[in-house]
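For this depiction, one protein chain was excluded, whereas all remaining protein chains were kept in their positions.
Take a look at subunit A:
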Amino acid sequence: MREFVTKRLYQDVEGTCTGRYGYIVAVVAIMDIKMGKIIPGLGSAEFEVQYSAILFKPFRNEVMDAVVNTVNKIGFFASAGPLNIFVSHSLIPADMEFDPHTNPPSFHSEDIKIEKGTLVRVKISGTRIDATEIYAIGTIKEDYLGVIE
């Protein structure tokens, strides 16, 4: 029974995302499974489980590294694990310009290029959370941010 509840916990909870806890990446340990209670009328049982898990929640003004996925004229999308971060062209240093002619399209200045696959250090400037997903916007327009060598 314990094994069943454990497996159900992994299935139900891992991979979910809420505004409060962010992404539940993986359950690490189960501390306690309380005695099951039958739910009247449904016939199913409810178990209260105490567990610890790895969570990923982005915070405003947090700096993190990310991988660029797509680049277009309004900016670029980068991902940090399950989180997608959009960096608008207004939050990219002014000396970097969008170039649709490079393959793949990129933002570049004289000596730096941002294209799919580039590693960038981004600061989260805001997050929006709906029921099951987190949307983040970021900036690379400050000191020590931008392309990672």
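Keep in mind that, in the parts below, contacts are C-beta pairs under 8 Å (C-beta built on N, C-alpha and C of every residue); 3 or more make two chains touch, one makes a residue touch a chain; residues count from 1.
Here is the rule we go by: contacts and distances are computed from a predicted model.
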Taking the list "Centromere protein L", "RNA polymerase B", "Sedlin" or "Exosome complex component RRP46", the UniProt entry for the undisplayed chain gives the protein name "RNA polymerase B"
Looking beyond the chains shown, say which of A:80, A:114 or A:140 touches the absent one.
A:80
Just one of A:67, A:112 or A:137 touches the chain that is missing; which is it?
A:67
List the subunit A residues touching the unshown chain?
7, 10-11, 14-17, 19-21, 23-26, 28, 54-57, 59-65, 67, 79-82, 119, 121, 123-124, 127, 129, 142-144
